[in-house]
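Some notes on the structure that comes next.
Missing here is one protein chain; the remaining ones are kept as they sit in the complex.
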Amino acid sequence: MSTATAVPTSAGRGPVTELFLGGGRARRVTWLLVGLLVLFSAVRVISGQQALTSSSTFGAALLLAVPLLLVALGGLFAERAGVVNIGLEGMMILGTWGAGWAGYQWGWVGALAGGALFGALGGLVHAVATVTFGVDHVVSGVAINILAAGVVRFLSELLYTDNAAGGGVTQSPPLSSSPPRLSLPVLSSGPDLLGDLESRHWFLVSDLAGLLRGVSNEVGVLTVLAVLMVPAAYLVLWRTAFGLRLRSCGENPAAADSLGVPVYRLKYIAVVISGMLAGLGGVFLVFIANIYREGQTNGRGFIGLAALIFGNWRPGGLAAGAGLFGFADALQLRSRTAVVALLLLVAVILVGVAIWQATRRRYVQAVIAVAFGAAALAGFLTIDQLPPGIVSFTPHLTTLLVLSLASQRLRPPKADGLVYRRGEH
Amino acid sequence: MESPLNESAPLAVELRGITKRFPGVVANKDIELRVRRGEVHAIVGENGAGKSTLMKTLYGMHRPDEGEILLDGKPATFRSPADAIAAGIGMVHQHFMLADNFTVLENVVLGSEPTRGGRLDRAAARRRIQEISDSYALGLHPDSLVEDLGVGDRQRVEIAKVLYRGATTLILDEPTAVLVPQEVDELFGNLAELKREGLTVIFISHKLDEVRKVADAITVIRRGTTVGTADPRTTTAKELAELMVGAELPVAAPRESTVREVPVLRMRGVSVSAVAGGRSVVDDVTLTVREGEVVGIAGVEGNGQAELVDAIMGLRPLAAGELRLGDEDIADWSTRRRREGGIGFVPEDRHRQGMLLDAPLWENRILGHQTQPPAVKGVFIDRKGARADTARIMREYDVRAPGPDTAAVALSGGNQQKLIVGREMSAHPRLLIAAHPTRGVDVGAQAGIWELLKDARAEGMGILLVSADLDELISLSDTLHVMLRGALVATLDPRRVTPEELGGHMTGASRGDHSVGAA
Amino acid sequence: MTALRRLGLSLMAPAIALVVALALSAAVIALIGQNPVTAVRVMFDFGDSPAQQTQAIVLVLNRAVPLFLAGLAVSVAFRMGLFNIGVEGQYRIATVLAAGAGAAVVLPGPLHLLFIIVVAMAVGAFWAGIVAVLKVTRGVSEVISSIMLNFIALGLASYLLTGPLRGSPEGASIITTSEIPESGWFPGLNGVLTGLGLAEPRSDLYGFLVVAIVVGVVVAVLIKRTRFGFDLRATGMSPSAATASGVDARRMVLKTMLISGAIAGLIGLPELLGDAHDYNTEFTAGLGFLGIAVALLGRNSPLGIAFGALLFAFLDRAAIPLQFADIPASVVTIIQGTIVLAVVVANEIARRVTRQQAERGNAVAPPTSGDGSTGGGQGPGDGPPPDGGPTTGTGTGVGVRNASGEPGRTDSRQGAGA
Partner (left out) sequence: SDETDGDSGGSASGGGGDELMVGLAYDTGGRGDKSFNDSAYAGVEAAIEEMGGEVQELSPNDDGSDRAELLTQLAEQGYDPVIGVGFAYGEIIGDIAAEYPETTFAVVDSSVAEMDADNLTGLLFAEEQGSFLAGAAAALKSETGHIGFVGGVENPLIQKFEAGYVAGAQAVDPDIIIDTQYISPAGDFSGFGDPARGRIVAQGMFDAGADIVYHAAGGSGQGVFEAAAASGGRAIGVDSDQYETVGDPALQAVIMTSMLKRVDNAVESFITDFSEGSVDGGQDIVNDLSTDGVGLSTSGGQIDDIQTQIDDYRQQIIDGEIEVPTIP
């Protein structure tokens, strides 16, 4: 992934060689991705569910993943500085409102600024409560979520009820401009070579084409920038002095303090950045619809938080979490039948898990995995369309499953969630 | 030893009339300190005398209420450690200030990072650290994770941190507390190196022999104020100690053995793994504690003592081996059942494992005895009974606090510890696991706790004593085991062993030299 | 004396918080060009006739009952440092299944009610139990799993309602489960009100109020007076100390979540048994989230939660008269948010003052010979608030639960009890 490529490669090998043959994480991640692609492709071919790897699905997944990605990055900044941020949802809500309000007046640039600003204000409140007043982080976050919902409703009531530009208590006037989009020439537009490949439904090739086309056709320029925030966050947090200091506040604030690192100020900065990123996540939601709408976030702030933990408090990991969720969400919104094909995928993976557990002599786990795998397979063979209520939670169930299959090596920042008071260490 | 310094050498640091008050306590009162450039200056004083507070003042961690700081004769004011660092002062704290999940490099450069084009310049940092490490013989690897380092290495990282900042004055707050004698010698080697390079070192310690060995000058602090200075070449340890405490020292009373033949704890081949299926942190330990016997475990911290204690208490599963309390196999028992079965526990870290700081004392009385009277009646808590018994403990064990309803946090460390010891004794356990029972406790309370342990032993309690204080181990134990890398490597007779010898076993320097003590 | 002062302090904190929150809200009301004084008067205007006034009281109580239960459910988990954000899902799934089960059987009155209540509690406990099992066996943070399970519960409830449990005819605009027979209706308490000499209100006062009070008392006794409660609070104050004292942390997680979930299962019942008699697409949602706010407001003590629930219910009712006075209803949400934030900050300040006084109190205690240390030292990371709030760290900050993740399980030295 992007973070992997950001790591300087060892001498003598090119970056691509490094990805496949290099040591450690880069290689593992690459092989994992390749394996997944093969698996998906196989499942697509067997089930005949083209939506599984179509460019349309991937495009939608990207669109849905980006807000989550930004929120999760927001969480990353706060938690790396030692402040747990349950208030991401509230900050995202503030971001959507700010984007709508600024966006209808000053277009998408205004929306970006407005959303970021409003989110940052939410972050500021959290920082004041947790850093200055030492309030329990979870408690403060919950309070912010409640407060944000009231504030945006109130502001809408105040500013939109008799607004000539439109809008009302639950929505803003539409943005006066939307951010530019682009497609890769030749490959994804014009001759659209990728599209051509995709429509042939070849094993692996079409799937790859679908993936590539999905992320290169009619993609917002800002979306690309948002995705680039992942490596950017990595660089900032792990490659700069600022990042080192910020992370030190999350690992051992007393040590940082004793070296003259301004812990309080850094925590403030981190939490405000966190709010800003969450707000930007809201902005991207607004961009999708070109309008602010109450309830638009729909719990995505919490999902972003989940993606953060899913990703083990690392940029690459949280991107994977956001991507997984976005993909599952896109799929369930696109096709109830394609979701059934996921059962086959689950079955295959569980059998893999079972074999792996068996080789490690954990027979109980292996048997459980086989049992669930068999159930999934039976489901795939007998069900052709899941009822709507069940389909709707596909992404959440997927996240939960993945998390419970592989969550024991999580390592949060050591002082995450601890209230730091100078001299009371 | 001839001092290279003379009285007229310039003062690197001078503290005049420093007073520092905390809510309800005057930690420093009108303190004077004069440190000459290029010397190793020791500050001694008992626990809570105010040494750390004074050094934190000098390091800009807080501001003195009164008094002034002079560096090279010029007044200085520090608003934060950053100011002190800029003025060439560096401090190694009593408790390490390291981020475990960071590399040595990251820990060292934090706060004054070399950057190139906005990026952290790791190459330059690595070079600098290697340089420092080489020139002061610190033996550091910039890219290893601090988490994986031992105590001695961590301390050298701390020293590197200070040197990296170009400090000319180093403060070392009780650097030897966690080191075994051999490591102490290494540290002193490092200090000599520093001195040769012209650095000034302020060195805090309780250990008077060490101080006399390494210091050029000594300042003694008692109850927050300077009581005098001493010349290490002319002052004896005893004189120093009396200056420090202001009274005669308690002496370990001669003891007669109370060991009976009945075993209370028998461990055979006990192993404990770090993680399930992982490497052993306790490796094939076999030992027996009998009634009326104190079995001491010596060892450098991190060699498996904590895990051994956890295993006995049921806080960690056994990977292998047999654990018997009296005649019963307790390996499958829960912690609660073990406590009910007669194991008392004085944990190593009282704040973490021994107390509910925000709860009143009577609730702390219940902790660990939730199923036994007088704390409970059936499924309910017996508030009255618990309160009354707490009052009794406070009386009998000299716990100084307003009453059973006082919050535990309001007690001093020593009083907290006495409450814990009293609580554990009150249940009349057959076996007491005492881990560092007097750590961080001042001399008076320490003597009291020692007495309690001896009395309990006399009444037939078996005690497993884990401690880092070699004097404590030697004076209390009937049998002394040395633990190294998870295994018991030596069994010694505490009546004949010297601290140096013990240290040799603890570091593995004298393997195979098993002097088996009286059984 | 000190006890009295402590009590004063603990009462002062919410009082100050309330004043601050009201001041902020007043500013907001003034901002939209309304008179805050009018607003306050309107909020306290319970109507002219005795019937209107009793009605207003009934409204507030009826709203407070589920909020109280929700707050209670959240607080039980909070007390041992678990953040059960999943109360929402627990009560939704519990209510739909209880409605289905209640409609499927015919039993004599009290038995029928008991059956429905047991089903609801069992389902709620089961749903919360998933969170506990995942946490204990797989190390999944309860925050994440309960968020996910909320969504899953919502979808599942929808599936059950539209599928197997659907009772309404095809095409009816509201999908409902089959109606629970009258033997499963909880009798209202209006008889009690009139017996007290109050005017007969229009709506029924939920009989479930009695159940809520009983549950509140049981929880209070359980937490404060029993061994189990001690273990629970000890775990909340210091997980490491509790483990060392013989508390089995895993089983504690499991038991606590089961209790929390069982209480959560009751949240929907006042409405189900007292009013709606079926679960439907319009069934009140969001009570679980409000419960978190109420628990915070009530500092996790049952009595405090009762006050918090009443306050929220009171504000909620005020939304209607406020609209009559042309003040937007969102003012209420803002007041609620501000109060929670203010209370939370005030609690923290009060806690610190109390603690400081405790430490100072020791300083004036007779000096100890040779014991120079006065302050009881405290571990890194603040201890929990005295009310056992959702602490995130005690002691040396190792191996301690934190709000959004598992403790440093990788750290071999700290895995006591792992």
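Labels for the chains are A, B and C, by order of writing; each one numbers its residues from 1.
Please note the rule applied: a residue touches a chain if its C-beta (ideal position, glycine included) is under 8 Å from a C-beta of that chain, and two chains touch if they have at least 3 such contacts.
This is a predicted model, so every value here is computed, not measured.
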Shown chains in contact with the undisplayed one are A, C
I'm checking contacts with the chain that's been left out. Which of C:Met12, C:Ile57, C:Ala104 or C:Ala329 qualifies? C:Ala329
Given A:Leu33, A:Ile46, A:Ala165 or A:Val367, the correct residue touching the omitted chain is A:Ala165
Kindly state which of the options C:Met12, C:Ala26 or C:Ala51 is in contact with the chain not pictured. C:Ala51
Touching the absent chain: which residues on subunit C qualify? 48-49, 51-52, 59, 63, 154-155, 157-159, 161-162, 170-175, 200, 202-203, 271, 276, 280-287, 316-317, 319-321, 323-324, 329, 332-333
In the full complex, which residues of subunit A touch the absent chain? 51, 54-57, 59-60, 63-64, 67, 149, 156-157, 160-161, 165-171, 173-174, 181, 218, 285, 288-291, 293-296, 298, 329-330, 333-335, 388-389, 391-392
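Methods note: only the chains that are shown with their structure count from here on.
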Have a look at A-B versus A-C and report the one with more C-beta pairs in contact. A-C
Top of the farthest list for subunit C, CA-centroid basis, is B
Suppose each chain is reduced to the average of its Cα coordinates; what separation in Å results between subunit A and subunit C? 30
For subunit A, write out the residues touching at least two other chains, lowest number first. 254, 411, 414
Specify, in ascending order, the residues of subunit B that touch 2 or more different other chains. 100
Quick check on the complex: what are the subunit B residues that touch subunit C? 22-25, 46-50, 100, 147, 223-224, 245, 274-275, 278, 281, 302, 306-307, 310, 313, 315-316, 334-340, 345, 347, 349, 351-359, 363, 366-371, 376, 379-381, 383, 400-402, 405-416, 440, 442-445
Which residues, counting only subunit A, touch subunit B once they are in their complex? 235, 239-241, 243-245, 247-248, 251-252, 254-262, 411, 413-414, 423
Please give the residue numbers of subunit C that touch subunit B in the complex, ascending. 2-3, 225-231, 233-234, 237-238, 240-248, 355-356, 358-366, 368-379, 383-386, 394-396, 398, 411-413, 415-418
